[in-house]
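Mind having a look at this structure? Questions to follow.
One protein chain omitted, others in place.
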Amino acid sequence: MRRGFYIGRFQPYHNGHQAVLEGIADEVDEIIIGVGSAQLSHDTQNPFTAGERVLMITRALETIDCPFYVIPIEDIRRNALWVSHVTSMSPPFEICYTSNPLVIQLFREANIRVKSPPMYQRESLSGTAIRQRILDGEPWEDYVPAPVVDVISEIEGVQRLRTIAETD
Amino acid sequence: MRRGFYIGRFQPYHNGHQAVLEGIADEVDEIIIGVGSAQLSHDTQNPFTAGERVLMITRALETIDCPFYVIPIEDIRRNALWVSHVTSMSPPFEICYTSNPLVIQLFREANIRVKSPPMYQRESLSGTAIRQRILDGEPWEDYVPAPVVDVISEIEGVQRLRTIAETD
Amino acid sequence: MRRGFYIGRFQPYHNGHQAVLEGIADEVDEIIIGVGSAQLSHDTQNPFTAGERVLMITRALETIDCPFYVIPIEDIRRNALWVSHVTSMSPPFEICYTSNPLVIQLFREANIRVKSPPMYQRESLSGTAIRQRILDGEPWEDYVPAPVVDVISEIEGVQRLRTIAETD
Amino acid sequence: MRRGFYIGRFQPYHNGHQAVLEGIADEVDEIIIGVGSAQLSHDTQNPFTAGERVLMITRALETIDCPFYVIPIEDIRRNALWVSHVTSMSPPFEICYTSNPLVIQLFREANIRVKSPPMYQRESLSGTAIRQRILDGEPWEDYVPAPVVDVISEIEGVQRLRTIAETD
Amino acid sequence: MRRGFYIGRFQPYHNGHQAVLEGIADEVDEIIIGVGSAQLSHDTQNPFTAGERVLMITRALETIDCPFYVIPIEDIRRNALWVSHVTSMSPPFEICYTSNPLVIQLFREANIRVKSPPMYQRESLSGTAIRQRILDGEPWEDYVPAPVVDVISEIEGVQRLRTIAETD
Partner (left out) sequence: MRRGFYIGRFQPYHNGHQAVLEGIADEVDEIIIGVGSAQLSHDTQNPFTAGERVLMITRALETIDCPFYVIPIEDIRRNALWVSHVTSMSPPFEICYTSNPLVIQLFREANIRVKSPPMYQRESLSGTAIRQRILDGEPWEDYVPAPVVDVISEIEGVQRLRTIAETD
């Protein structure tokens, strides 16, 4: 049994994440998706709750041909403890997929194998860019899997993001 | 879409939990299983990590005919905030299944519907009883689903529990 | 301006507290009432929220002839920091009224004057005794000021305490 | 009984706050004033302790014709839990007065009524502007109620703010 | 360079600790002494602050022929993260000396070598026994190194322990 771990904030989950996970699905038996900064929501960088993000990811991956776990991970704000925190919340895994230099460094110091997946259209496919498109009233729905559009609609996520972004 | 929420500590996940969840599966479209006290492990009341418990539950439910989510929930130690904490970590749900009086009270004050499922052989089917059997060297494997025996074996859980229970 | 500080958990506020505060009112210009363990509620030792306790105290003291402040104080779980925590949350005060030996010791080490007020019918007039009477279905209303009976009734406090005290 | 809730950081309490509260006093039976970021003090954005701010507010409102509560509220750093936190620390209220878009959004999601009071001379009547005037040695006393000047003088608040604003 | 780690709460530091450390000094180049539950003080199980315990240990070891570090370690309340917490606060070490079964288990799971030192007169040489002797007014000074008697005297530790042990 070979499990791979992939972490992100998924604010929101988008086509770039989906492409990376489809690639990982070819390399491992099971995928663990850590939903980082799980305790954050309702701010402009983190508009969605962990539960909402779990829902986006699970629906978007319904047709993927690889078992997966979606695990909310609260921030621990202490880098030296972060790998222990992650591994305590997750089923055991053998490899971490990440492009984040800090995550790479922390897992390497813990002697856990790290692999950096290729990123897809990073310019447009980023949470920051998509949140900005939502705020600017530009089309954003093509940058995320269709089920994510549905979830954001159900929770009135566009209105929420625009309200909390207002300056008073 | 009707989702039901069920929470426990699952130290370990046992046949009583499995029976309750099989009952819930007949009543809802999707089940959310909250793994409570997720931050605790390696003590005699809570020997297993959240990730280990996620693994037990997921394997034991592989053949259940109902989609499910398994969500670690860290303690918040403030009862008045607990329902908000749980709902922020979980996909939206309409009903909470629980027999715990405090959980019943907290969800009722939050105007969320609560239903108490019947419990099965509560005397022998409790985490406390099973942990005691493990400590006493009595057979315990018949009280939990077979995949839970495998997980506990893989993580050397019997040795762990016995060591941390020693008095020095 | 001479201010006196008095702290308790007030679960619930009762006639003993009222008698002590009436005594303090004769000695100071203003009273500060710290509502301790403000973050706790919905457990058998601490059934009421801080806000509910603030309401009980404020209504019960409406006719007292001394200005007063009611300040929720969350636990800090570090005794060496507790006096700094309290003084940062409270208007400045010159004297602390308390019979609790730990509080006495902590304020003395901080060179703040402490005075132990006489206690009234401590056997029956204690939060523990009153909560037990509520649980046992015995009359308890005569042990608290009338407005406290009203507050507990409005928030359905008797039902809450009895539910959370049930063993499952 | 109709209670209104109003929250701010009050660093310091100024004439704009006073004007808003005088308006609220005409609409409700009792006012609850939440002192936000209660745990912060001694920094350039938050020079005053919660207790000092409670004192400013209480003295400034001495002549208002409406009962009021002043409640320190520590930050919880989790937006999804913030409304539960506030309501647990406060007597029950029916309406929240606020112009802050995040607070509006959070209370609306909790189905609590929100009303945005008109703001008075927002350019000059803001905590930021008044703290800057103090730092710059410009007159600031006319922007706050007279008792606030007294409190800041008693606690040597001008010296405190200027010292902590120095760069080393 | 071979460093050994030894942890205790040292409430107070006594002759048993001293004997163990003298034994460790023969086996390593440098000793790291972790002062556990550093955030606790002023309770009957933990009367002394971390700083007071650092002082006791440092003075008692002044004549030991081995360099040593004394490091306060706050509790992290999450066993799965505890080894990472300890190693982040301490200079690197190769071996942990402990007789505590939980500590043994946690370090073993982290693949760090553990050795259990022999304990000396454990019945009488325990913090619990010595605190009880102090409370009972029995002689206790012979159970601790002479400099510990001095430190406890300087900080009026006997009076502190007796006061906080009073029931009100």
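List of remarks:
Should a chain be cited, it is by its letter among A, B, C, D and E, assigned in written order, with residues numbered from 1 in that chain.
We adopt the following convention: a contact is a pair of C-beta atoms (placed from the backbone, for glycine too) under 8 Å apart; a residue touches a chain by one contact, two chains touch by 3 or more.
These numbers were taken from a predicted model, which means no experiment stands behind them.
Here the chain not displayed is in touch, across the complete complex, with A, C, D, E. The chain omitted from view is touched by exactly one of D:39, D:99 or D:132, namely D:39. When the whole complex is considered, the residue among A:59, A:78 or A:162 that touches the unshown chain is A:78. For the options A:99, A:124 or A:163, the residue in contact with the chain missing from this view is A:99.
Contact with the chain not shown here comes from a single listed residue; of C:84, C:128 or C:159, that residue is C:84.
The chain not shown here is touched by just one of E:19, E:66 or E:89, and that residue is E:89. Taking the complete complex into account, residues 76, 78, 80-81, 83-85, 87-88 of subunit C touch the chain not shown.
The chain not shown here touches subunit E at positions 38-39, 41, 49-52, 54-55, 58, 69-72, 74, 87-92, 155.
Residues of subunit A in contact with the chain left out of this view: 77-80, 99-102, 104-106, 109.
Following the convention adopted for this analysis, only the chains that are shown with their structure count from here on.
Although subunit A and subunit D carry the same sequence, what matters here is overlap: shared residue numbers make up under half of all numbers found at their interface. Just to note, of C-D and B-C, the chains joined by more C-beta pairs in contact are C-D.
Computed from the mean C-alpha positions, the centre of subunit A lies at a distance of 43 Å from the centre of subunit E. Averaging Cα coordinates per chain places subunit A and subunit B 25 Å apart. Touching two or more other chains at once are residues 78, 80 of subunit E.
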